[in-house]
Structure formats: structure tokens, C-alpha cells
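Note that this complex is displayed minus one protein chain, with the remaining chains in position.
Every chain is named by a letter (A, B and C) in the order it is written, and numbering of its residues begins at 1.
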Amino acid sequence: MSAVHFVLLAPLLGSIALALVPYRRAAALGNVAVSAATLASSLSLFVVEPYRGTLLFVDDFNIYLVVLTAFVAFTTSLFSSSYIAHEVETGRLTPNELRFYHAMYQAFVLTLLLALVANNLGLMWVAVEGATLTTALMVGLYRTHEAIEAAWKYFILCGVGIALALFGTILMYLAAQPVMGAGLAAMAWTELLGPVAQMDPTILNLAFVFLLIGYGTKVGLAPLHAWLPDAHAEGPTPISAVLSGLLLNVALYAVLRFKMLLASNEGVIAPGPLMISMGLSSLLLGSVMLYRRRDIKRMFAYSSIEHMGIITFAFGMGGAFANFAGLLHMTMHSLTKSAIFFAVGHIAQVKGTQKIADISGLTASHPALGWGLVLGVVAIAGLPPLGIFMSEFLVLTSTMARQPLLAIPLVLGLLLGFGALILRLQSVAFGPPSGRTGPVTASLLPLYAHLVLVLIAGLYLPPPLVAWFQTVARLLG
Amino acid sequence: MTLSESTIYDVTHLLDGTVLLLSFALLYQRRLFGVLSAFALQSLVLALAAAWQAFANDAPHLYITAGIALFFKTIIIPLALHRIVVNLGIHREVETALGIGATLIVGASLAALAIVLVLPVTAASVALTRENLALSLSVVLLGLLMMITRRNAVTQVVGFMSLENGLLLAAVGVRGMPFVVEISAAFAVMVAFIIFGVFFFQIRERFDTLDVSYVERFRGERH
Amino acid sequence: MSWLFQLLQAALVLAAAPLLTGFVRVLKARLLGRRGPPLLQPYRDLLRLLRKDPVIADNASWLFRSAPYLGFALIWLGACLVPTFTSRMGLGATADFIALMGILAAARFVTTLAGLDVGTAFGGIGSSRDIMIGALAEPAVLMVIFTISLLTHTTSLPLISEFMQTGAVGLRVSLALALIALVMVAIAENARIPVDNPATHLELTMVHEAMVLEYSGRHLALIDATAMLKLVLYVSLIAAIFVPFGMATGAGSAGAIALGLATWVGKLAAGGALLAVFETSIAKMRVFRVSEFLGGALLLGLLATLYLYVTRAL
Partner (left out) sequence: MLTAVFTAALALLLLGAGGAVLRQNTLVYGGSAAACAVAFLAALLWLLGGGEPERLVLPVGLPWLPVQLRLDALSAFFLLLVDGLGLLASIYALGYGRHEEEPQRVLPFYPAFLAGMNFALLADDAFSFLVAWEFMSLASWLLVLASHRQPETRRAAYIYLVMAAFGTAALILAFGVLAGPEGGYAFEQMRQRPDAFWPATLIAFLALVGAGSKAGLAPLHVWLPLAHPAAPSHVSALMSGAMTKVALYAIIRILFDLLDSVVWWWGLVFLLVGGGSALLGVLFATVQRDLKTLLASSTIENLGVVIAAVGLAIAFKANGLPLLGAVALVAGLFHALNHAVFKGLLFLGAGAVLVATGTRDLERLGGLIHRMPYTALAFLVGCAAIAAIPPLNGFASEWLLFQSVIEGAVLPQWSLQFAVPVVGALLALSAALALAAFVRAFGIAFLGRPRAAETAAAREVEATMRVPMGLLAALAVLIGLVPGLALRVIGPVIEALFGTAAISAAAGRFLWLAPPGRLDVAYSGFGLFAAGAVLLVLTVAVVKRASRTAPRRSAPWDCGFPDPHPATQYSAAGFAQPIRRVFADSVFRAVERVDMPAPGEQRPARLELRFDDRAWTLIYAPITRAVGTVTERLNVLQFLTIRRNLSLMFGALVLLLAIIAVLR
């Protein structure tokens, strides 16, 4: 047993145990405890030797994503405990649903971690599929018309997407088999990297298109994004936080792994332009769609589409700076966006509504939550000294230096998104307070913990993280 | 008994071609029960193809795949969908978003696109013949086409599963594909059905219909 | 020596100011077929006003009381800077043509503020219109300065006079345009017909007189004297730039100085005569035509500069 196995075992056992625990408080605590255990075992990955098995492996790329995932899962579980307590009090969730929720939460974390550490294309696919199933169930948790519709949409669109991804995976194997022979090796990341150079480029092209569309659906790239806003808006907010913060990253991780593979084959059509165009379309669409939103959670979901667009664009551009920026942006976005959802979750609870028009003056009525939201949105909008500014700076400058024409739609999209976010932020956070102004029982720790990390990262990145990013950036080409 | 390469190829090709033909048949159907029958038939041919690969390539685990396809997709799922249609009193005509003729023309173009796509592949560099690759690619695309040109939820589900048939067709055709894929593909179909069932249940409970456009009245933001 | 000339000039402009105004008045009256006031009447008027008790509005501030002194001193200072009979003056290097415009602007700043101080409708109307006139007149003068300084390669007034005196510039379209522009500005700045009428009271079209309506006694005397001084300033300025002939340059012998003085007096008389003729032959225009009048001056000034480039390029 290696540390990797512990990372997977903790949520697996936790999921089973939580499915059995009927007590509300104990379940919430247990959820936190299991998440903490997962985080602890993921941190142990730093100290042990890199693991490299036939099914699982840990390398520079996924190690930090694993830790990030475990960390956000942990902070979200903290947020979740105070969020869920409120939901149970107001009667929106029954104890049985709660049990189901906690079990699914851990199962979801398990699938995410499995997708990250899987060394096998097939295994990774299974894990992503599992993530779809678990979250689809949680999105529909409230059983309102909207929630069921959102879950249905989520399930159908991601089901088709995941099927296409499977086809891409099969095609990948088709290309690998003649070179590497039959067997597990032909589906292992670690084994494929060398021989990919001799594979048939046509099949690889075909495979990449299916994988990009398939996993791209889960990333939320336009025009495959339709499931994302509704799933974020209608499910419980902790799920929105992990969807935006983690699931999108994991799906993008899958795309990037394939891009890495293709990078070593001379004959393939460069995946860059495909990713650039999908990234730009997501960025522009996400930004434009921000303007007409009435539901605050749906708005931030569109902002996730926007940011996934930026990240995909950055990786599409490639090169040391853009790849580095993309990795940084992935990390920062997941911390920031989940922090925003933490704030939004409590705000929606305290105001009793998710409608933007019905919320205003938060900094006056609930300073801690309100300023937290301001800080989060300021960060997500790309203002310094927070982390996203650094990555956007790198993306913009390197794009301008290499492909000035691409900088135009990029800047346009960023500014459009910025305009919409600030517009809504001002109406929500400032002005005379509206609605209920009663005190809120919110756990602010996860919110501010994330924001402080984002703030620090905007000014200083620890050298080990930089080393990882740079290694991965090189691998990504 | 050993079979010559050409025999293996011919039979595989024949079966795969039949699957594609049945995909077109799915698109051609005007009545819901016709769709279900065509799907059952397609799944049957898929099962045969899987069994043939198991037999020809001496890969016994593919028999399991064949069995799953035969059992679930040929019998259980069509029967279940048949019951749903009857019980819920769903309109028995196929409601099209794009006319049948037009759908078939688009389908034919997609098949042509699939051929164009695999043409540059050199025969030696791929574990599946070019023809079979083109066939399964076409089946996948036609399944997707069915999902977007038919309004009714049942036909959409069938379209989705037809898409999966295309996947399986490719998967079973490859020599030595590790077990993971087959199992997971079959697993996906199963889970998909379960989940779909859950949704059907809820949807019936809430909306008394299976027409997806009713569900979509609640697309959020229009409160 | 130059400081002596400077003192002499300061005294001379002061002495000449009422005389020039009286001369213009007499001439205008004669042209209209009246006898008109005596030539020295302005001196008497000023003295009479000086002896009268000044009355000040209840709510007037210190600014109101000090404005006449400041305005007078500023215009006087300006008049000292324009070469009259000699180009060798003590203050020659202290201020150039641009600074002269600055000083005139400062005077306007003080008087228009004073017009607003009491808070009457007339003061406001006068100030507001005076400001509009200034806003258009100043840039026109600056364009004239550009033209002249491009020709003479300096903005220093004594040097401009000396350069123009050599005749090296010759006759140019630009100079003519600049002259017209400067004359138009001078008419406006001195509140002469057709822009304003120095002789009217209680007309809604008036500008300068409305602004100073609240003044009386010695304050009014100062204001009237300022207006007279300003006329001398502008006539001297036009003369110094466009007809500097006769002006003493360099160290200057006694004869040259005498000639300079004589020609200066002649120029003032000629300027006054021309002004009188012009004023009797033209009607007062509506206030909002003034902007077109001065806008025309500004355009002429700009054209003068541009023509200069054209001719230089040819």
C-alpha cells in the first residue's frame, strides 16, 4: 500500500460509513473528518517516493492537483457543515437525503482523486463517468422542478460527452495497439509517452477531437457548456463549489494529458488552435452571458465557463509562460471560485433568495460576508494583488508578444466579463442594504482561508510549486 | 478450427455493416415501436459481432460483452421502454425536429465524413480495419444525430444507446483491448439505464409525461 | 539708463491716458457735428471722482475694495512693458509679449471677480460677458504672438520692435492678418464700439459698465483711469509691433529719444483718430455677435501663422 492508496481509501471508506450514519451532526463532522484524512494522506504524497504503478501513478502534474482537490474538498466540507445545518433547520433537506448527500460527497471526491491518479486511460474515464453520476444525483437533491431539470440536462449532456470521450479513448488504444501490442501498457500514460511518436497521426487526430469534445463538455467549454450553469445554480451550494473548483479542473486535466501525449507526435494537427478557438469561444460566451443573469449562483457558473476558456486558451497557446499561467490560473480559479460559492451560499441563505435583484448592500448589512464576496469577485475579475492577475498578466503578455491578433478577442472577453462582474458586485455588495439583515451563522474560515491563499499567491509562489508548474509546463510543450 | 484472415474480415465487415444499416433504420422509423424494434435488432447484431470477435480472435471475455448486449440491450431495455410507452400513454408517433428524409440525407453525409476521415489511415497502423473504424464512427455519429433530430425522450434514450452501440462496435473489434473498456462500456449502459429510470420515475411523478420539452419549461431564470 | 527710461515711460503713459481718451471723445463729437467736451475733461472727471465719498455695498468684501487698485496697477504695469519711445527698458527682460497677455488676463481676473462680489444681476451680467470676450480675445492675441515671433524669432517686445524697425520682414500677408486680428482684439478689450459702448449706461447690451456698476468715488476713478490706460497700452502695442518706426533703439542719444517721444505721441494721436472715425461709422452689435467677431479674430490669427508656413515653404 502506498500513500496513493490511502488517498483513495479514505474517501471510499468514508463514503460507505457516511451512508450508514443516521445522525446529522455526526455525519457533518464525519464528512469533515474524512476530508481531513484525505487531505492529510494527500499531503503525505509530498514526502514519499513518487508512485508509479500500472493503474495508478503520481507525477509532478497530478500531485499538486491531488493536493488541491483534497484541500478544496476539505474546506468545502467545513463550509458544507454550516451550510447543511441551515438547510436541515429550514427543512429543505430530510435526514435520509442528508445521508445520501454525505455519502455522495465522499464518492464524488473519490472519483475525482481516482481520475487524477489513474495511470490508465480507461480507469480515468471510469472515474470521470463516476463523477458525473454522483454529481448528477446531488444536483437533483432538492427535487424542485428546476433541480430535476438541471440534473436531467446535466446527465444527458455529460452522458453524451462522456460517451464521446470513451470513443476517443478507444481510438487512442486503436492507435497505440499496433505500436505497443495489446495489453494494459497501451493505455497507460507513463508507457504511452514514448511510443506515441510512431503512432498513426490520423487516428490520433480523430481521437483528440472526440476527447476534446467529450472531456470538453465536462470542462464546460462553449458550445458544450449548457449543463454547467443550471447544475451550479440548482444544486446545494457546496456542490456548486466543488463542481467549479474541482470537477472542471479534473476534466481539463484529462484533456491536457492527451495534449501532452499528442505533443510528442510530429504528424498530428497541432491541438493548440483547436483549444485556442474553444477557449476563446468559452471566454466570450461566458462573459457575454454574465450580463443578463438574475440568479447569483448561475452568474458565477458562467464566470467559471469564462475562466475555463481562459485556461484552455492559455494551454492552447502553449509555451513556457502561457502553460505556467494556465496551471496557475487553474489553481487560483479553483480556490477563488469555491470561495465565492462559500460566500454566495451563506448570502443566499441569509437573504433567503438567490436573485441578484433582491440582494444589495451586503457590505453594510453583513460586512464579513460582503467583503469576502467583494474580495472574491475582485480576485476572479483579475485585479491585483490577487493570484488570477498574475496568470492573466502572463497570458496576455505572452499572447501579445507572439500572436497580437489573438490578444484582441482575449482582451475583449476579459473586459466584458470584468464589466459584468463588477456591475453585479456593486449592486449586491454596495448600496442600501435590502431584505433580511439578521445575523448569519456562517463559517467564514474556509472563505477567508481560500482568499488569503489567493492573495499570497498573487505576490509570492513557493518555489516547489513553481518547480512543478515549470516541469509540467515543459511537458505540455 | 482456424479461420482465414479474409473470412474473419468478411464476417466482421458484414456484421458491422448491418449495425450501420440498422442505425439508418432507426432514423427511418416513424413509429415509436418501430424504433424500439430496430434498436433491439441493432443490439442483437452487436451481440453477434461481439460473439464473432470472441470466437474468431479466441477472446472469451468478449462473450460476456455479447451476453450483456444480448440480454440487456436486445431484450430488457426495449421491453422496458415498450412498457413505459404503453403505461404512460406516450404518443406513438416519432416526433421529429428534422424531417425523416432530411435526417437520412444528413446521416448519409455523416457516413461519408466518417469515410473521408479514416481514408488517410494506413492499414498497418491501426488495430482495426479502416472499414470497421469508419462503420463504428458512423454509428456513433448517427446515434448523436438521432438524439438531436427526435423530440421524444424515448427516442432520445434510444439514440444515446445506439451511440453506445457504435462505441462497443469499435471496442470489440480491437484485438487485445484490456478488459477495463468493455466492462466499463457495459457498465455505463447499465448505469445509464438505471439513472434514466430514476429520472423517468421522477419525471412521471412531476410532469406526467416523457416529452422532454415539458421538462424544459423550467430552464431556470424564467421565474 | 534703461531704468530711467522705464520710469519716464511709467509716468508718460499715466499722463497720456486721459488725454488720449479726451482726444477720441472730442474727435468723435466733432465728427458727429457736436462741439464735444473739452480735451482735458477726463482729467477733471477723474479728479472729481477722487474727491467724492466712495459708497460700498453692505456685503462687499475686501476683494471688492482692492480690485480697483489691483486692476489699475496691473494695467499700468502692462503699459510699462510695451515699448513706446524706446526699446531699451528696465523691465524688458522681465516679461515678454506672452507675459503681457498674462498681466492683462490677471487684470481681467480681478475685475470680473469684483463684478460678482456684491451679488447683483448687473455685476454678474457684466462679468460673464467680459469673461466670454476675454476667452476669445486672449487666444487671438496669442496667435498674433505666434505669427510675430515666428517672423522675428523672439517674443520679447523690445526685440520685436527693433526687428520690425529694420524692415527685414517686409510686407507680408501674415502681418496684415495679424494686424487686423490685433486691432479687433484691441477694440473688444477696450470696450469700444461695436463690441461695447463706453458711453452708455443701463443698457442690457453693455458689458464693462455693468460690471463696475457698484463702484463710486475713488474706486470708480481708478477704474476709469484703468480703462484709459488700457487704450494707451493697446495703441502703443500695435504701434510698437507694426509701426515701430521712429522708436529709439540701443543706448539712444537725446535726439533719438526726442524723436521716439514725438513719433509715439503722433502714433497715439493717429490711433485715436482712426478709432474715432471707426466708431462713428459703425453700429454696436448684439452681444452674441461678439463671439463671432472675436472668433473671426482668432481665425485670422491662426491663418496668419499658417500663411507664414506656406510662404516659408514656397
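By definition in this document, a contact is a pair of C-beta atoms (placed from the backbone, for glycine too) under 8 Å apart; a residue touches a chain by one contact, two chains touch by 3 or more.
In this text, all values refer to a predicted model and were calculated from it rather than measured experimentally.
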Touched by the hidden chain, restricted to displayed chains: A, B, C
Hidden partner chain, touching residue among C:24, C:82 or C:159: C:159
Listed residues A:13, A:36, A:85 or A:226, member touching the removed chain: A:226
Identified contact with the non-displayed chain, of A:121, A:186 or A:213: A:213
Full-complex contact with the absent chain, from C:123, C:244 or C:260: C:123
Contacts of subunit C with the absent chain, listed as residue ranges: 10, 47, 50-59, 61-63, 65, 69-70, 72-74, 76-77, 80, 91, 93-96, 98-99, 102-103, 105-106, 108-109, 112-113, 115-125, 127-129, 131-132, 134-139, 142-143, 145-146, 149-150, 154-156, 159, 202, 213-214, 216-219, 221-222, 287-288, 291, 295, 298, 301-302, 305-306, 309, 313
Subunit A residues touching the omitted chain (full complex): 152-153, 156-157, 160-161, 164, 202, 205-206, 209-210, 212-213, 217, 223-224, 226-227, 229, 269, 274, 278, 285, 288-289, 291-292, 319-321, 361, 363-364, 378, 381-385, 389-390, 392-394, 396-402, 404, 407, 411, 414-416, 418-419, 422-423, 426-427, 430-432, 458-461, 463, 466
Subunit B residues that touch the omitted chain in the full complex: 97, 110, 113, 116-117, 120, 141, 144-145, 147-148, 151, 156, 212-213, 215-216, 219-222
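Note that only the chains that are shown with their structure count from here on.
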Topology of the chain contact graph, where touching chains are joined (line, ring, star, complete, other): other
Chain whose averaged C-alpha position falls nearest the assembly-wide average: A
Most distant chain from subunit C, judged by the mean position of its C-alpha atoms: B
Whole-Å gap between the CA centroids of subunit A and subunit C: 77
Length of the line joining the C-alpha centres of subunit A and subunit B, rounded to whole Å: 31
Interface hub residues of subunit C, defined as touching at least two other chains: none
Contacts with 2+ other chains: residues of subunit B: none
Subunit B - residues contacting subunit A, complex: 117-118, 120-122, 124-128, 133, 137, 140, 144, 147, 156, 160, 163-164, 166-167, 170-171, 174-178, 180-181, 184-185, 187-188, 191-192, 195, 199, 202-203, 206, 212, 215-216, 218-221, 223
Residues of subunit A touching subunit B in the complex: 120, 122-123, 125-126, 129, 133, 136, 140, 143, 145-146, 148-152, 155-156, 159-160, 162-164, 166-167, 169-171, 173-175, 177-179, 181-184, 186-187, 199-200, 202-203, 206, 229-230, 233-234, 293-295, 298
